[in-house]
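Structure below; questions to follow.
Every protein chain except one is present and positioned as in the full complex.
Moving on, here comes chain A:
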Amino acid sequence: MSELIAFLEPDRSVIARRAAIIADLADLVPASSLITDARELVPFDTDAFVSYRRMPLAVVLPETTTEVAAVLKYCNRNGIPVVPRGAGTSLSGGAIPQEDAIVIGVSKMNRILEVDLPNRCARVQAGVTNISISQTVEADGFFYAPDPSSQLACTIGGNIGMNSGGAHCLKYGVTTNNLLGVKMVMFDGSIVEIGGKALDAPGYDLLGLVCGSEGQLGIVTEATVRLIARPEGARPVLFGFPSSVAAGACVTDIIGAGIIPVAIEFMDKPAIEICEAFAQAGYPMDVEALLIVEVEGSDAEMDAMLGRIIEIARTHGVKTIRESQSATEAALIWKGRKSAFGATGRIADYICMDGTVPLGQLSHVLEKTSEIVARYGLRVANVFHAGDGNMHPLILFDANDPDESRKAEMAGNDILKLCVDAGGCLTGEHGVGIEKRDLMRHQYTDADLAQQMRVRAAFDPKWILNPSKVFPLDGRNGAYADETGETAGKTAA
């Protein structure tokens, strides 16, 4: 299939030096941390944005920050691109390598280093999974709030790279709101500590800059994250509606009334069917759209908030209202929702969009999305974080059909443009990666992008870190230059 998204032209001189580079890397990391066999490299050629694949030059899986630093220093000195990798669950291709790049994966750095309950924080290595933080402090009544659907597998390092969100971010904010500090290896191998255990550090808010920088400003090897006390109780409630538009309008009105539940999740009929088949969570099957609204607090607080939400839902013709009756049922409701993307694989291949729109536009964008997808002759399932307007249309297609694959990508692009035009943005939580890179111009002016690229170049003058991502390839020349005056990043033809 001819690809819609280009990668940077690989640097042939780097590829020509492959054998020497591998020999040098072997001095920097243990043998069990270096992967160079052509067959063993194949499983690293993509992430969860599986329609694009590129073989890396080699993969290193360091066990310590010092090893990461040694490899990065070496790569920078020798002009070798580096692609950081967490668990490889990116839906925007953030971890897809390129032929001349070394992948630095943090999967072996998977230890929780310190739990500091009096200061309500934990210090963890970058490769720990998101959920394992919450599991570790669960017995003490705490949790780590951002909860991407892939939280079972995705790493905190990857979460920081993409500034990941999740269902519960409506109340608790995304990664950047829950990150207190990082240890990061810079392009030249120097190790810096940014932030700490306190909520605000003196000087520039570099932490805010690092969070969401998609592995282009440095490689995070340790993070200090905020822990939050578990609420007294939490209750997901299912609201079934006769139409997607009604459900969308209901969300707008809930938030408009100043009510902030912990989560408001939306599923349309195709998504309900997919998730129910996997999780058997007891979602209502006779409705066109479903909202999962979670409230928390004391029983009285939950009842009061639910009462107001039910009143609003009634005005939108809600058909079914069901409260979860037990912890098991609540867990199943969330399991179904969080497995939605993977479970879609039971019926088709998919690409998952991540546009965010102002809440008032929700119903409009949902309608238009259906139109766009129908125009390409494809199907769509919608399952997303409605409370903060973060849409996730899943465009269904057959990956073995090149024509459908192409159409799916084009429909995806149209949908993202629609989100931007409705006053929203390209990405709510999955990051730009390669997937949305070429649409960045639809969101930003050239001056905006040039400024972002200058910041990037200040951190990584030779652009060796994850170079194919985030910024459109064709606008790079002249926007930045390394010390030698050379411009980096030539576009593939």
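Operating definition for what follows: a contact is a pair of C-beta atoms (placed from the backbone, for glycine too) under 8 Å apart; a residue touches a chain by one contact, two chains touch by 3 or more; residues count from 1.
Criterion: contacts and distances are computed from a predicted model.
The complex includes a chain that is not drawn, and of the options "Aspartyl/glutamyl-tRNA(Asn/Gln) amidotransferase subunit C", "ABC transporter permease", "Glycolate oxidase iron-sulfur subunit" or "Fe-S cluster assembly protein SufD" the UniProt name matching it is "Glycolate oxidase iron-sulfur subunit".
Here the missing chain is touched by one residue of A:I5, A:V29, A:L61 or A:C211, and it is A:L61.
When the missing chain is restored to the complex, the residue among A:I5, A:A48 or A:I395 that touches it is A:A48. Residue A:D349 is the one among A:E296, A:D349, A:D388 or A:E435 that touches the chain not shown. Across A:L152, A:V245, A:I259 or A:V420, the residue that sits in touch with the chain not pictured is A:L152. Mapped onto chain A, the interface with the missing chain covers residues 32, 35, 37, 39-40, 42-44, 46-48, 50-51, 61, 87-89, 105, 107-110, 127, 129, 131, 150, 152-154, 278, 339-346, 349-350, 399-400, 405.
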